[in-house]
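These notes are about the structure you will find just below.
All protein chains of the complex are present and in place, except for one that has been dropped.
The block that comes next holds chain A.
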Amino acid sequence: MNDVILHTSNLTIGYKRSRRATRIVASDISASLNTGELVCLLGANGVGKSTLLRTLAGIQPPIKGKVQLQGKDIYKLAPQELAKRLSLILTEKVEVGILSAYALVAMGRYPYTDWWGKLTSKDEKIVKWAIESVGATDLAKRNVSELSDGERQKIMIARALAQEPVLMLLDEPTAFLDLPRRVEIMQLLRCLVRETNQAILLSTHDLDLALRLADKVWLLTEGGFLHIGAPEDLVLTGVFTEAFQSEGVEFDVYTGEFHLHTPIRGKVSLLGEGMKVMWTKRGLQRAGFVVVSDSNSQLCIEVISTSEKVFWQVRYNGAVSEQNSMYELIRFLNKVAPLVR
């Protein structure tokens, strides 16, 4: 069996404003999505992630080229046939009125049910399976309007699963969620893609999570270029560094972290080892200090932990002071910073 689910060749996406004027967002997109793959679509705001997703979802016809889902042009599939293969989750929070979570998930059976929308026992099995797959059994009876954003997003994913699609497209599914919920949803999607053998493409601004969880990254950059590869490939070829330089953030290829450009305010020596020192270093860097490990600086900090407490011993101009928290330490440094050379 061919494991390519979605394939595009030389696709040009954009808007037809009028009969003559077209605005091209991106061109020459040749990409594919395979079974069991979680793919993250990254890119700055306004670069055309949503346009690309809409084009792949069959909502916005491409200017040129074809989108093929399991070998069939999605713009020639009947809406119902498309819905049996592809499901969609959008950023906006939907207010559905008074519906139970179960009823909302059951909506996923829409393309399969008769004119009255009656669920067969097979449909009900699939709905239950979808609810359990996202771990939302407890939510099933509750009213959708009572759910938190994270719970609602789980239910929306269950609804998308109940469509039994081969491809799920998600437009910033974690945009409104707090960090633990984002990790939870992303991990859920990763498990689902392995279990169900479908393909999942999601757009996100969570670079860190995408780098850790995605099987493949689609990075859409200014000018409509789509870079494709494993997250590590994009790092190693320097695509990542280049793409984010213009954004005002710096990608650290050694740690895989993003740094903000902070003006440098001075040099600090930091003595000690271990986890506490690592966090102290982070805090000092955040405050704009260059941290060195020799003790030659005008300002020297030592992290001292006893069995009772941790404190920071600061030597400055021969005077020694003790700070009891990172917050106090940074406040102290801010006070003396203009004097430090």
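Please note the rule applied: a contact is a pair of C-beta atoms (placed from the backbone, for glycine too) under 8 Å apart; a residue touches a chain by one contact, two chains touch by 3 or more; residues count from 1.
Rule of thumb we're sticking to: contacts and distances are computed from a predicted model.
S.K.: From the names "D-galactarate dehydratase", "PadR family transcriptional regulator", "ABC-type transporter, integral membrane subunit" or "Phosphoribosylformylglycinamidine synthase subunit PurS", which one matches the UniProt record for the unseen chain?
M.R.: "ABC-type transporter, integral membrane subunit"
S.K.: Which candidate, A:Glu151, A:Glu164 or A:Glu184, sits in contact with the chain we can't see?
M.R.: Final answer for the missing-chain contact: A:Glu164.
S.K.: Check the options A:Ser9, A:Gln80, A:Gln187 or A:Thr237 and report the residue that touches the missing chain.
M.R.: With A:Ser9, A:Gln80, A:Gln187 or A:Thr237 as choices, the missing chain is touched by A:Gln80.
S.K.: Looking at the full complex, which residue from A:Thr12, A:Gln68 or A:Thr196 touches the chain that isn't shown here?
M.R.: Checking each option in A:Thr12, A:Gln68 or A:Thr196, the one touching the absent chain turns out to be A:Thr196.
S.K.: Which is it among A:Val39, A:Ile126, A:Val239 or A:Val303 that touches the chain not included here?
M.R.: Considering all chains, including the one not shown, the answer is A:Ile126.
S.K.: Please give every residue of chain A in contact with the chain that is not shown.
M.R.: 35, 57, 59, 79-84, 86-88, 90, 92, 94-100, 102-104, 106-108, 110-111, 113, 115-117, 119, 124-129, 131-133, 137, 140-141, 143, 145-146, 163-164, 166, 195-198
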